[in-house]
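A single protein chain has been omitted; all remaining protein chains appear in their positions.
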Amino acid sequence: MIRDITVGQYYRTESFVHRLDPRVKLLGTFLYIISLFVFSSVPGFIVSGALLVVTIWASKVPLKFILRGLKPILLLLSVTVLFNLFLIKGEPVVQFWRFTITREGIQSAVFLVIRIVMLIVGSSMMTFTTTPNQLTDGIESLLKPFRIVKLPAHEIAMMMSIALRFIPILLEETDKIMKAQSARGADFESGNIFHRAKGMLPILVPLFVAAFRRANDLAMAMEARCYRGGEGRTRMKPLKYQTQDAAAFGVLTLYVAVHITCKVLW
Amino acid sequence: MSIILDHVSYIYEKGTPQEHYALKDINLVIPKGEFIGVIGHTGSGKSTMMQMLNGLIAPTEGMVLFRGQDISDRDFDKKYLRSKVGMVFQYPEYQLFESTVFKDVCFGPGNLGLDQKTVELRAFSALHQMQFPDELFYQSPFDLSGGQKRRAAIAGVLAMDPDFLILDEPTAGLDPKGRDEILELIAGLQKEQGKTILLVSHSMDDVANYVNRILVLNEGKLVLDAQPAEAFSYYKELEKIGLAAPQVTYIMNELQEKGIPVRAGATTLREAKQEILRVFSDNRAKEREPIHDT
Partner (left out) sequence: MGMIEVKNIIFEYIRRDEEGNVESINRAVDDISLDVQAGEFIAVLGHNGSGKSTFAKHLNSILVPTEGSVWVDGMDTSAERNVWDIRQSAGMVFQNPDNQIIGTVVEEDVGFGPENIGIPTDEIWNRVADSLKAVGMYSFRKMSPNKLSGGQKQRVAIAGIVAMRPKCIILDEPTAMLDPQGRQEVLKTLHALNKMEHVTIVLITHYMEEVIGADKVFVMDAGKIRMQGTPREIFSDVEQMKSLRLDVPAASLLAYELRKAGLRLPNGILTREELVEALCQLY
């Protein structure tokens, strides 16, 4: 179950999107997320959806793999849908007992689902197609101008990439610890919320201990490999904009232009 | 009261192109009181099979029977099963979480709904069985040495008083003396209390020294189920699937090939020693005998 979480994972394959400069992908994702909120209308979603479909197609990441990443947020989705359906006031459509479902409620629920799904899928497209190391390089390079205000660009980027590398490992570890405690008769499913929260301790304590042990080991291993921050480092895969990146920038500009046109026309 | 595996299979990612069998058509009876070695290299399906025995993984095909009941049945009491079939995972010390060793060992029996006194008595008894030093009972488990942590963690499972005890590589990472000590303690549980032990191991030498039955798994199939002497007589076949027999088996077989009339069935050092000495003393006796017939 826990292995189904694919958010933040890299999907290895050769594709146009994979070859793009990480900075393009970072900026693109940023732009895309903003567009989801700014152009929140039916035509807006169609345009955003079109870009998403094209990106997925060009990335060669199987749809099934992408959809698997949505599983863990199903609960969150259904809760927000219910809240929107029942709590937003407006023109009644269905009425039963004490509940009223309104037209506005339905609309807002549908919009929310579309927005969350496109948000999650869109941002995971970036991590599916970019190795954490590339991502680090991209973030670092984009944050470089902010060094004037003492923003530790390299450190932030490194922290993120390590977090990404250890997510699958810690998930597997959680799975293992859960099994080991289940074998000792632990029960994570029954009881009230307070009871269940307390029941998580046998998982959380070993998990934290393990995470700190790994962090300690990793720090030592990095020092042993002469890591001493961003100063004086060279790059195995330096970032250089290529023709394909120019093309991608073109697509992004077109995307924004279409959005604005739609907004003006409707 | 045995555990029975009846045509058990486990399929990963069923219905996808990646579909493959982690276990295929396993039939097995595990009676009470045996000491069984389970051998196979990484990915042979042995971990999956072990987790099935106490219901952590349900078979995709076939049944696992305990007390004549299918453990996958909805009305089957999983908690009861887990108290009777104890499972010690690899590196079990990573499951320690309480503030003291004693409290941690109480966790398992505490989950069984026993009264506090019984829980604590069981914890004491389990720690004693693992020969865990008394003066460390109320230490934080995180301050212990590797070997002590391992003992505390095994005691945590033992305190549930299981009839069957599954141990997945209980000696991984321990030094030779630590390894021998743990294996001796486990052997004691079988000899003195009649517990059934399933020992998952990579080391043939460990297995040969203790078990009375060997199960060999390869690519999800149970390829061998025999007593040690017989199992290791197939050492050439074992090598083909990436396993090996104990060193003494090779020595005895090579001696035989060189014309020294040893029986090749020895699997432990002591057996090998006795057999070699027997042959050598026969040989000397022969030399001393006057020759009659010519």
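Order of writing sets the labels: A and B. Residues in every chain begin at 1.
Just so we're on the same page, contacts are C-beta pairs under 8 Å (C-beta built on N, C-alpha and C of every residue); 3 or more make two chains touch, one makes a residue touch a chain.
Everything quoted here is computed from the prediction, not taken from an experiment.
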Pick from B:63, B:174 or B:229: which residue touches the chain that isn't shown?
-> B:174
Sort through A:34, A:63, A:204 or A:218 and give me the one touching the missing partner chain.
-> A:218
Which one, B:116, B:131 or B:145, makes contact with the chain that was left out?
-> B:145
Residue of A:164, A:205 or A:258 touching the missing chain in the full complex = A:164
Out of A:10, A:32, A:45 or A:128, only one touches the absent chain, namely A:10
Residues on chain B that touch the omitted chain in the whole complex?
-> 41-42, 145-147, 172-178, 202-203, 205, 242, 244, 246-248, 250-251, 254-255, 258-260, 269, 272-273, 276-277, 280, 283
Residues from chain A at the interface with the omitted partner, ascending | 10, 12, 131-133, 161-162, 164-165, 168-169, 213-214, 217-218, 220-228, 232-238
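By our rule, only the chains that are shown with their structure count from here on.
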Spell out the residues on chain B that touch chain A in their complex, using ranges where they run on.
-> 51, 54, 56, 79, 82-83, 86-87, 89, 92, 94-98, 107-108, 111-112, 142, 156-157, 160
Considering the complex alone, what residue numbers of chain A touch chain B?
-> 173, 176-177, 179-187, 201-202, 205-206, 209-210
